[in-house]
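Inspection log for the structure reproduced underneath, given as structure tokens.
For this view, one protein chain was removed and the others were kept in their places.
Going by the order they are written in, the chains are A and B; count residues from 1 in each one.
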Amino acid sequence: MLKELSKSNKYYKTIVIILLILVLGVLPNFTGSAVIRLLILTYTTLIMTISWNIVSGYTRFLSLGHSMFLGIGAYTSAILYTKYNISPWIGMIISLIPSALLAFVIGVLTFRLHGAFFALTTIAILQILMLIALHFKDITGGALGIIYLPKNDPMNFFFLDIAYYYYIIYIMLLISLYISYKIDQGFFGKSLKAIGDDEIAASTIGINTMKIKILAFIISSLIATPVGTFYAQYIGYIIPQSVFDLNLSIRIAVIGMIGGAGTFLGPILGAIIFVPADQLLTTYLSSYYGLNLVIYGLLLMISAIFLPTGVVGFIGGFTKWLKKY
Amino acid sequence: MENILAQAIINGVAVGSIYAIITVGLNIIFGIMKIVNFAHGEFLMIAMYIIFWMYYYLGIDPLLASPISLVISLLLGYITYKIVINRIITKEDYVQIATTMGLSLLLIGLAQLLWSPVYRGITTPYATFGIEIIKGVYMSLPHLAALLYTLGVSVFLYYFLKFTKIGLILRATAQDVIGAELCGANTKKIYLLAWILGIGITGASAGILAGIYYTHPYIGQTLVLYAFIVAVIGGLGDYIGGLIGAFILGMALSISTIYISSDLSLALAFLVFILVLLIRPSGLMGVKVVKRA
Partner (left out) sequence: MAKEILTAKNIIKKFGGLIALKGVSIGIRQGEIVGIMGPNGSGKTTLINVISGVYMPDEGRVIFEGKDITYIPSHLRARMGILRTYQTPRPFRKLSVIENVAIAVRNNPRYNRENVYKVSRDILTFVGLEKYIDAPVSSLNTFMLKKLDLARALALSPKLLMIDEMVAGLTEAEALEVSKLIKELHRQGITLMIVEHVIPFLAETCERIIVLNEGKIIAEGKPDEVISNPAVISSYIG
């Protein structure tokens, strides 16, 4: 009886998900630009968090400089377009190479050491990249950055109608979710979880922990980098501080940790709750500057100590408790 | 030309001592508790605010107010230990990093809420005084104070750790917790002591630092990043290594600003950090940083 119930549950779930995907897909036809902007912001944050989760959520090596990939994606495609007239679509793909290389190098340097070294290195690299972007003015525009004038040029990733940007980031989100789901459910994800649980035990049952961690970090970078290119095209203006942003990196980590690190749903729940909440707090409680940090800090401490799997774990535990009755 | 180099060295020594103050606190905490305290800078920041308000409302000179910042820091250390830190001692790296990060965010947020993000400066009457070391080369009084403080703390720690009973227990715990426990050490109390000591040493310098840097919610973050780099260079957990590393970095940064622009010299600090990771992650003093079975 239970088996049949769960089977019909499965069909029910799939139908709901398909409906949700379709509804969100056609949303721009029915809502105003403010909602679309909020959703785009949510989607970009969510993709970054999914990317963060693939490495940090599962292996427990916290990346605190994840915005570095955003910056690489933004600057690489922007420089290739403004200097060499290469379409940002192609630039988006080319920018994957430096990101993957960077992820590889950081992994090789720090994955054998205490977790704090990885965290510190990601911060250091982020700062180095920002300083490089500031310094080499001829290439990056320095502190003034790179500006795009609004125009309609789809072949070069420019649209005047915000709806197109929505569709693009939406597709990118669906792809990221798919990759994240496959990882979570497959053997690669299970190995990652094992490494996060007990790396030594994992190595003594034949798991090459360095290789797997580095691979996870590279995949993570590949998901995050295109968001950088998107950001450059969508906002139309990039400066070092906005794309190599420590605050953004920490925010992504916080969302990932509170939402539920090392789970598929964690980043989703985290981003959906946080991005709108953060916007609300900033708009309506702007006089209480710093309140959002206080709340994040408290939530982070509480979840780190009591709920290592975040909101997802909390809901999971809650439903289990409910099932008892 | 000679004088410029000599001045740069003096500046480097001064800046180095500032990094050293923060690094020593970090190293004590990591060396004994094996916890990387991402909130370390925030304790300093709060102490600096206390100093500032006492200067602003009561007119107390920051250097003279140092004992108060010491007491406040010790108290704050005690409170945070009892409420937060003692819960994460046995947990994995991830939990420790996440928790101290959360604490850092909380403290920065509180500072912004209570005191707004405005930069606060203290200009003491003696801020521009300096002593002439050799012809044309000066060290300002606040910098001198920082150097003296660092030297004083180093001497104190050296004798404390080497010759007192508590110091011995601290060192034993840093080397091998289980062994120390077997010898009867009360690890809970040791950890509390290490935490308070680390926070206190850094916090007590607030009086000196408030006269050199602007006080604002993110000053802790700015300074602590260098402290982490220094700690890695010197060997995470080893306070002597941290001291050496601090002076090396301070002078390297200072001297490099003569030849290359200052924003690149910042990148240089981070590059040195990465180089150290590449060549000798255990730092100058060769501290073990790989995970144990």
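In the analysis below, a residue touches a chain if its C-beta (ideal position, glycine included) is under 8 Å from a C-beta of that chain, and two chains touch if they have at least 3 such contacts.
All figures in this text were calculated on a predicted structure; none of them were measured in a lab.
The chain that is not drawn here is touched, among residues A:I40, A:I72, A:A133 or A:A194, by A:A194.
Listed for subunit A, the residues touching the missing chain in the whole complex are 187, 190-191, 193-194, 196-198, 200-209, 262.
Here, only the chains that are shown with their structure count from here on.
Interface residues of subunit A, counted against subunit B in their complex, comprise 60-62, 64, 109-110, 112-117, 119-121, 123-125, 127-128, 131-132, 134-135, 196, 199-200, 250, 253-254, 257, 261, 288-305, 308. Contact residues of subunit B toward subunit A in the complex are 36, 38, 84, 87-88, 91-95, 97-99, 101-113, 116-117, 217, 225, 228-229, 232, 236, 261, 263-264, 266-267, 270-271, 273-274, 277-278, 281, 289-291, 293.
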